[in-house]
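The other protein chains are all here in position, but one chain of the complex has been omitted.
By letter and in written order, the chains are A, B and C; residue numbering begins at 1 in each of them.
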Amino acid sequence: MEDQTQHEQAGPEVQKRIQDSFDRQGLMAHLGARMTHIGPGRVHIVLPSRPEVTQQHGYFHAGATSAIADTAGGYAAYTLFPEDTEVLTVEYKINLLAPAVGEYIEAVGTVLKAGRTLTVCQLEVFGVTAAGERKLVANGQQTLIRVKRPEQ
Amino acid sequence: MEDQTQHEQAGPEVQKRIQDSFDRQGLMAHLGARMTHIGPGRVHIVLPSRPEVTQQHGYFHAGATSAIADTAGGYAAYTLFPEDTEVLTVEYKINLLAPAVGEYIEAVGTVLKAGRTLTVCQLEVFGVTAAGERKLVANGQQTLIRVKRPEQ
Amino acid sequence: MEDQTQHEQAGPEVQKRIQDSFDRQGLMAHLGARMTHIGPGRVHIVLPSRPEVTQQHGYFHAGATSAIADTAGGYAAYTLFPEDTEVLTVEYKINLLAPAVGEYIEAVGTVLKAGRTLTVCQLEVFGVTAAGERKLVANGQQTLIRVKRPEQ
Partner (left out) sequence: MEDQTQHEQAGPEVQKRIQDSFDRQGLMAHLGARMTHIGPGRVHIVLPSRPEVTQQHGYFHAGATSAIADTAGGYAAYTLFPEDTEVLTVEYKINLLAPAVGEYIEAVGTVLKAGRTLTVCQLEVFGVTAAGERKLVANGQQTLIRVKRPEQ
């Protein structure tokens, strides 16, 4: 597995804000995904292999692969946003490069260009075997928009 | 709800082949999605609202929206393929046009261009309220590849 | 050829604003492209066949196909914007469905979802023969942003 100690951590307030938001995502819990890194402009999400996330051939379903990729990119952008804002996905494009297999898949969302309104992220998903071999199984690009959080 | 009686049905062998494949997708069952129409070059998939498919604001998660869109497009292409083949998603791009809300969302995959190797589909996802109001919440475009089924 | 009389025209002020902007695009003139329809949320651009717009096999270059598709979508969005604004392409995705051949190609940009900040367009490009046969050669999806025109 990639040595994540080399990746800078986001500050504790940002980490808490993002973990809280992630924990409110019913889908991530239902799939069994968890966030494994929250850095400035970079978020990792891991999804372990289980029958509930497969397609018809037993590989990770492109929908599961995309779901964690989209979420990793969204939170990567969100690490750079002010506290009173929300992040929404405008669109993304993803190439499924190889059958997504392994003990787990890991999505890495990285901010490519941060803007006041729009932010663009790179999305990568790796299949990781029990032996720790990593292989790029999907690659994408995502556009996000920053919106003011509605008053409570 | 859209009157689906106006959409032509695929032949019984094609319907069976596609339903069997869909039933082997662990993710679709886990999300609670079901196929509601299998026509030549056109497949509908419905996903009812439940906490397990939401993002942090309680809307349908873009990952859930994308998962049924990708699957609808894949099977739309597969309706046109010979029996000894498989379909794989090469890539897709999706715009999230509006918050995905409603009693359920419905993905419609439609073949735009069928080829011997590559097929291109249009992806649409509608949010449908209990009153039957439909609103386009996502729109995308998908490239699929036909591959020979491996010998058993 | 498609009967364009059935498409509604935009008002004269909108038509003038868009034609003026188009006329300032050095690239469109250099390629030999011209706008043939300006309707509310829909713009057509035609590019005649000539050696200057080809790729290595003598077909229309994907770059030329994309250039008029992007421009048609941008102006389709712009027809719906207030006068003191500008339009910028955020991103687009395009599938090249078939070799782009014909006497000319025609790009049709159509607004799919108009928003205050972001607008999404469908992009279609047709190859049209001297006999008037039309064939879809490219299909895409585009995201645009409305920005305030800078003070002069």
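Just so it is clear, a residue touches a chain if its C-beta (ideal position, glycine included) is under 8 Å from a C-beta of that chain, and two chains touch if they have at least 3 such contacts.
Just so it is clear, the model here is predicted, and its values are computed rather than measured.
The residue touching the chain not shown here, chosen from C:Q15, C:T36, C:Q55 or C:T110, is C:Q55.
When the full complex is taken into account, the listed residue touching the unshown chain is C:V90, out of C:V90, C:V111 or C:V137.
Listed here are the chain A residues that touch the chain not shown: 93, 95, 97-98, 112-113, 120, 122, 136, 139-141, 143.
Not every partner is drawn; the one left out touches chain B at residues 90-91, 93, 117-118, 120, 143, 145.
Not every partner is drawn; the one left out touches chain C at residues 21-22, 24-31, 50-57, 61-64, 66-68, 70-71, 86, 88-96.
Keep in mind that, in the parts below, only the chains that are shown with their structure count from here on.
Of all residue numbers that take part in the contact between chain B and chain C, over half occur on both sides, making this a same-residue interface. When each chain is reduced to the average of its Cα atoms, C sits farthest from chain B. Chain geometry summary: the mean Cα position of chain A and that of chain B are 23 Å apart.
Remark: chain A and chain C have CA centroids separated by 34 Å (rounded to whole angstrom). A straight line joining the Cα centres of chain B and chain C is 29 Å long. Contacts with at least two other chains are made by residues 90-91, 93 of chain A.
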